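What follows is a short report on a single structure.
Just one protein chain is left out here, and the rest sit where they should.
Labels run A, B and C following the written order; every chain starts at residue 1.
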Amino acid sequence: MKAFFMNDYGEGAHPLVMQRLMETNMEHTCGYGLDEYSLRAQELIREKIGQPQAQVHMMTGGTSANMVALSAFMRPYEAVVSAQTGHINVHETGAVEGSGHKVLIASSSEGKVLADGVRAVCAGHTDEHMVHPRVLYISQPTEVGTVYSLAEMRALRAACDDCGLILFVDGARLGSALTSSECDMTLCDLAALADCFYIGGTKNGLLFGEAMVIVNPALQKDFRYMIKNRGGMIAKGRLCGVMFLAALEHDDYFAWARHANAMADIVREGMVRGGVEFFQRTATNQIFPVLSRAQEKALAERFMFEHWADLPDGRVAVRFVTSWATQEADARLLADALEAL
Amino acid sequence: MKAFFMNDYGEGAHPLVMQRLMETNMEHTCGYGLDEYSLRAQELIREKIGQPQAQVHMMTGGTSANMVALSAFMRPYEAVVSAQTGHINVHETGAVEGSGHKVLIASSSEGKVLADGVRAVCAGHTDEHMVHPRVLYISQPTEVGTVYSLAEMRALRAACDDCGLILFVDGARLGSALTSSECDMTLCDLAALADCFYIGGTKNGLLFGEAMVIVNPALQKDFRYMIKNRGGMIAKGRLCGVMFLAALEHDDYFAWARHANAMADIVREGMVRGGVEFFQRTATNQIFPVLSRAQEKALAERFMFEHWADLPDGRVAVRFVTSWATQEADARLLADALEAL
Amino acid sequence: MKAFFMNDYGEGAHPLVMQRLMETNMEHTCGYGLDEYSLRAQELIREKIGQPQAQVHMMTGGTSANMVALSAFMRPYEAVVSAQTGHINVHETGAVEGSGHKVLIASSSEGKVLADGVRAVCAGHTDEHMVHPRVLYISQPTEVGTVYSLAEMRALRAACDDCGLILFVDGARLGSALTSSECDMTLCDLAALADCFYIGGTKNGLLFGEAMVIVNPALQKDFRYMIKNRGGMIAKGRLCGVMFLAALEHDDYFAWARHANAMADIVREGMVRGGVEFFQRTATNQIFPVLSRAQEKALAERFMFEHWADLPDGRVAVRFVTSWATQEADARLLADALEAL
Partner (left out) sequence: MKAFFMNDYGEGAHPLVMQRLMETNMEHTCGYGLDEYSLRAQELIREKIGQPQAQVHMMTGGTSANMVALSAFMRPYEAVVSAQTGHINVHETGAVEGSGHKVLIASSSEGKVLADGVRAVCAGHTDEHMVHPRVLYISQPTEVGTVYSLAEMRALRAACDDCGLILFVDGARLGSALTSSECDMTLCDLAALADCFYIGGTKNGLLFGEAMVIVNPALQKDFRYMIKNRGGMIAKGRLCGVMFLAALEHDDYFAWARHANAMADIVREGMVRGGVEFFQRTATNQIFPVLSRAQEKALAERFMFEHWADLPDGRVAVRFVTSWATQEADARLLADALEAL
């Protein structure tokens, strides 16, 4: 069987999470996320981020989380600013536009939105013949695995303050960012800077689920109505509560993410030893080597991974992803294979 | 601890389902419902309904299932016809309207849409100053637990054919309908009559999930785009595949529903013995007694159930719900309590 | 040629309006309603209603006016309450739902929403599984030509205050209501009670145009963005300014409406003399006689009017409409014909 580096959602849940689901399976609770497990998970998250006024809501997935929150925060003529590579701009089948809002593109570098780019977009939207920029959407880490530094995010926060924008952070892979060797930001730092962000569960050990944290009280009103209106509220809401409690109460969530990054480090080290070029340098759980087509084909016989892009020079970029479930032996196998290319 | 008759989604999943999730938990599969488990579950459903051309898609919940399908089938000015009590009309926070479509109300009896009512709605919508009726939405069983007979559903099908309507059947509690003593319709009958319907998992033993069956090929195009566009596609789509396989491969799904109905029968028999009036007669897993306020209060000390309606004469209607998880001892306890009122 | 009683939009504009359009035709102004004529018309309206803080916007037609305003005032899960007969509910091809919002039906009498009906709707919408009522939509006069009294509208205002609703008044035929013999309300009264209303031009002497008056400052933000976003802003916005100035600066608008009502009175008197039954009693410019089919056919040879409804007893209801353009001779001809039936 081939070693799996295709993505970070190829398995079920971390065994600890499954164990908690089994233990609580036959308990009766009320539905739709109003149960004790969900309430405790929400409280735990508020404590961990140091924002007692924050609201926490459990969402079923990333696209739903982004679309529900963004459409909750904007009036019909308002728009969200994103990097060209932003998940909402490319990989959500127009869900944000489907809820009625334009995605405006700000200039970016290595997948990271530039504060000046944000200001330029806002400066260029001056009257009622154009949409009104209202939210800045970023993800931490970015779509291409890079990580915003604390200084960079502060600069974005300042740009948002100057331009009257809400700062929304997609945290589908937040664990991987916060435990990255390149990250100088804590969860509390993030929570202090963002108006709203989420802690992604799907890609870090849960069956599904993203914990949406609305830090800014001005954005909290009637959010449960929004979730239901957009089809994002599930009956057995307690599942997310149970799973996030399992992941967060002893900080296993971060341990899993650290493991994923460590596995990625092993792979990256193999690349460096082998002199394999990076399509995009990252310090999180996604690795983007540049390969010849022959190399890609050879690796594909032993490893599962994703073809990322065709390069102008005939070569290709591919993507390897590690996760809480990646075995160290597999990572070393891949590292050796890359080294030996 | 009080016996639980609050709803049919108060626990996790049936132990058999959990077992399968555990067994497959560490397997690697591709995401978004394109894995082998999902494909096998889809094929199994096609076989069971006798419609080899049908498309099957796994949805995360009822509101999402309804909204995604209805908005996939309609152009912006088209409307869906429903009973006043229809779930889409009352209990989905305007999700259908949120996707841009009006819900038109047809006359109904005991929660069941009347074929003549459908024809009357269509006859009354004649030009471009009014919406154009395009879909008939019904649920089997209905929102109030009643069951369409085969003859009734054929009459609705005929009305749909005459009026150019798509027949869409919400099957959130389909198991309970099909195994009801009052039901003279098989799953194959339903599949032969409906253009689209779904087999509800959330309320019959799964953690979550509804299997959307698009029988009519004219409605199948690009449905996965629609799911994603509306935020209804989850990364670990194989979960639904695994769960529906567990539920359906040996027809446990129907056994669970039959159990829920049997438990409801026990409760109903207690009501009959005690001379307790029915707010709405049903032969499925929802029971609606009429009680005095004192009786409601007394029962609430020992049982968990839902207050349903205040009646003009000062009495109340309440709702008891049974499920795959209801213990026979609890059902008998409730039956005795109702008998002794 | 048949005498025209089909509707109140069958001609162009009142000659006075056309004259002003001709006089100003070759003047250069800036576009999109920011010109001097539009500003003066807005100021004039503010003066006439006694609400200096009000915002006035020129809209191209009733459906656009209703949809733009309602979608400006609501968040996605919020709903508007209307009479069953409300224009937004029946005759706008789902424009309000097309903008994402449910129309909830409150009980009504003679086309007039009842305050208790409003309270009942709000009382029945209690949690996030249902839409949240946010706006009360009424029209003055109603769809069936009846007029709210000052007391009735105050009762609705009180219900809105109690329930947290915005009071929105569709004034497509506002002139006819305010100059009706049955009306005890002034334009200032209306402006003091409503959060938002409009003064309809299309049906009272203009080529097109409705003057939207947003009385409540909390609803005024960015309304021009909303108009543009919904496709309701025209380049030569000054046309509405010129036309409303023509209509309002010497109160001709009300004279025209008074004329329409007077013509309707003549027709009604004929009906009374002839003992013709009213389908719906009105004191505005719409008249609804009940006729036999033979009578309808006979009248149709000499008059243009609209078939309104088939009655259960085999008779029909028809609608005659008068306007600023109705000739007294034609009204007398119709009155005589009705008397002689």
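Here is the rule we use: a residue touches a chain if its C-beta (ideal position, glycine included) is under 8 Å from a C-beta of that chain, and two chains touch if they have at least 3 such contacts.
Predicted model, so just to flag it, every value in this text is computed and none were measured.
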item: In the full complex, displayed partners of the excluded chain; value: A, B, C
item: Which of B:Arg46, B:His87, B:His132 or B:Arg319 contacts the chain that the document leaves out; value: B:His132
item: Option touching the unshown chain, where A:Asn7, A:Asn25, A:Thr60 or A:Thr93 are the choices; value: A:Thr93
item: Interface with the undisplayed chain - residues on chain C; value: 4, 6-7, 9-13, 15, 18, 21-22, 24-31, 60-64, 67-68, 92-95, 98, 202-203, 207-208, 225, 228-236, 239, 304, 325
item: Hidden partner interface residues of chain B, rising order; value: 32, 71-72, 75-77, 99-100, 128-129, 131-132, 222, 224-230, 233
item: Absent chain, residues of chain A that touch it; value: 76-77, 79, 90-94, 97-103, 128-131
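The criterion applied here is as follows: only the chains that are shown with their structure count from here on.
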item: Centroid-based (C-alpha) most distant chain relative to chain C; value: A
item: Innermost chain by mean C-alpha position; value: B
item: Busiest interface, counted in C-beta pairs; value: A-B
item: Geometric centre distance via CA averages, chain B-chain A, whole Å; value: 34
item: Residues within chain B bordering two or more other chains; value: 92-94, 98
